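What follows is a set of notes on a single structure, which appears directly below.
Missing here: one protein chain of the complex. Every other protein chain is in place.
Order of writing sets the labels: A and B. Residues in every chain begin at 1.
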Amino acid sequence: MPQPLDFATLQPVIVLSVWTCVLLLLDVFLIKRKSITAVLTAFGLALTLGLTFMQVGASNDGFSGMVVQDGFSTFINALQLVGGLLGVAVAHAYIKRTGSERGEYYTLLLFSVIGMMLMAQSNDLIMVFIALELLSIPLYVLAAFTRNTESEEAGIKYFLLGAFSTGFVVYGIALVYGATASTNLHEIVAFASSSSPSLLLTIGAALILVGFAFKVAVVPFHMWTPDVYQGAPTAVTAFMSSGAKVAGFAALLRVFSVAFPNISMDMAPVLAAISALTMIVGNIVAVSQTNIKRMLAYSSIAHAGYILMAFVPYGDAQVSADAIASGLFYLVAYMLTNFGAWAVVIALETKSGSGLELSDYSGLAKKYPAIAAAMTIFMLSLIGFPPTLGMVGKFYLFRAALQGGYTTLALIGVITSLVSAFYYLRVIVNMYMREGDPTPARDLWLDLTWSITAIATVVVSLAPQFLFVLASTAVMLK
Amino acid sequence: MLEYVAIALMIVVSTFVALSAIGMGELLGPKKKSKAKDVPYESGMLPYGEGTRRIPVRFYLIAVLFILFDIEVIFFLPWAVVFRQLRIFGLIEMAVFIGILLVGYAYAWKKGALEWE
Partner (left out) sequence: MHLTEVVNNGFLFLAPWLVFAPLVGLLINSIFGHKFSERGVGAVASLASGAAFVVSILLAYSVSINHGEVLRWKLAEWMHIGNLSLDWTFRVDSLSATMMLVVSGVGTLIHIYAIGYMHEDVRFKHEENRFRRFFIFLNLFIASMMILVSGDSYMMLFVGWEGVGLCSFLLIGFWFEMDTLARPSWANSDAAKKAFITNRVGDFGFLIAGFLMFWHLGSFQFDAVFENATHAEPWVIVLITLFMLIGVAGKSAQIPLYIWLPDAMAGPTPVSALIHAATMVTAGVYLVTRSAPLYSLVPQAQYIVAMTGAATALFAATIAVGQYDIKKVLAYSTISQLGFMVAAVGMGAYVAGMFHLITHAFFKALLFLSAGSVILGLERGHHHAEHARHAEEPKGKHKKAEHHDEHHEVFDPGDMRNMGGLRKTMPVTFWLYMIGTLALAGIFPFAGFWSKDEILLDASLHFTSIYWQLTIAAFFTAFYMGRQIWMVFFGEARHEAAAHAEESPKVMTLPLVALAVLSVAGGALNLPFEGYHNLGHWLGYTLGEVEGLPLNLQVAGISTALALSAIFISWLIYGRKPLKIGQPDPLKKPLGFIFTGMENKWFVDEGYFALIISPFKKLSQFLADVIDWKFWHDFVHDTIIFGTYNWVSSIALNDYADQKGIDAFANGLGTWTQNFSTAMRKIQNGFVRSYALSVLFGVVFILGYLLLK
């Protein structure tokens, strides 16, 4: 029988779910101007964000251990809600401009956010699976939202491959259940630590890892990313490139550090190899891209590699904790920078879908110095160039890898960052050194998005310590 | 073990005989191709049109909705079995469940997903 405390652990999720259901009906039956839906969506997200902040400091199991609420989940939930807010902000004008403004966009986005929040809160493999599906299915739909060929292709591709990878997760869960007779993370670890190492458990964990690796788009599970990111509506790309990634990493951390600590030690070389491969492939392939969406897609793959660096189990508890804190820090930095960059991309994308080539950025600095400056900040942050969050985040990551003894990994990170400068700088060179006549769309919400994220990217980087402390406290899982 | 040797031998021999019978025909038999021979066998009917035909998306829509609600109704069954133990909590849970289902149903209805034309 659920207790009030059970509901307290899930309060933000429950509230947001109810709000979403209500909004779905309201949107269908009452609201004619979809801007109102957008505002109501934002309101719901802001309200949930407030409720999430009220959870700070609390730490509880709920619903017979199905879910958990702790500093980590609060941190991730807050991040996801901010991401949702930014997602609404960049989408509002964009879907109107591209003629695909429908209320479902917002409800789907809300459902996905709920799934993302649940990912961080799941304490049971069944819950992990439900959360994964809840976050994924709306994204499949959103990817196909514009109803042009590219968008539909993106949606179908994402769906097919997502289903494929989800299959691995389910199979993995089944194997784990077969090995431990439980799906609860704490019970799994209790069983695993009391009995001899089981191959079944290891294989199950590896298959679950594959599912998450697909979600966060690391090599070799990244192939869908460029096609889907390019084909999907840019606003959706912006949202899923950060939200889904954060959710995937959150679940990865939750599942692998809670349920499979021993197995994840075994898998350290695998994770390190995937991380290195992702950094190399992502960055190098990005070099030859001329489409900014595709380029940023590879950039997001590459950044998944950097973040995965933090999730390599380093053996030493303190180093691992620091590494994961660095990872969380980098997730924040990545979300801000990424959303900002996508906001600029959205601003430059025309109704007809042009304005997405690198050459379309020529002359932006002359005409719109503010946007160009913001874009410069985002590019520098993605390179990891001071004074930006990206630089601080990478510093923490490489430090963690070095402390963990993975010098080669850190070295690959540094070298690939150097390679990445090549394609990021190309955007800046185009904006400042080439002649052109871009006409970005101006919209209050969009302008707010890129300006606030740009300012935050710089300002927070000047005093990054408090964010790192926050991340460090969040690392302490229940 | 020894008694299985005979069986293994028989399997080998019969496989060989079968394969060689098929293989001999393939190898030695004359092959004369004609248009009529290359036509896929369609129970005596002459095939016409495209191999793949498009089916109206409405079928899929109905099917998806059917599966959705059907599977969720199946969920009632285990619920009914343990209903007595769950007592009032079970009732509320089912109310919530049906509520969520109803939201979807209302949405689908309003969107016209249930109308054929």
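Here is the rule we go by: contacts are C-beta pairs under 8 Å (C-beta built on N, C-alpha and C of every residue); 3 or more make two chains touch, one makes a residue touch a chain.
Since we're looking at a predicted model, the values are computed, not measured.
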item	value
Among the chains presented, those that the missing one touches	A
Which of A:L110, A:L135, A:V176 or A:L207 contacts the chain that the document leaves out	A:L207
Touching the absent chain when the full complex is considered, from A:T20, A:S165 or A:S257	A:S165
Contact with the hidden chain (one of A:A58, A:A174 or A:M223)	A:M223
Missing-chain contacts mapped onto chain A	156-157, 160-161, 164-165, 168, 199, 202-203, 206-207, 209-210, 213-214, 219-221, 223-224, 226-227, 266-267, 269-270, 281, 284-288, 418-419, 422, 425-426, 429
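Here is the rule we go by: only the chains that are shown with their structure count from here on.
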item	value
Approximate Å spacing (C-alpha centroids) for the pair chain A, chain B	36
Chain A-touching residues of chain B, taken from the complex the two chains share	89, 99-100, 103, 106-107, 110-111
Of all residues in chain A, those that touch chain B in their complex	1-2, 21, 24-25, 28-29
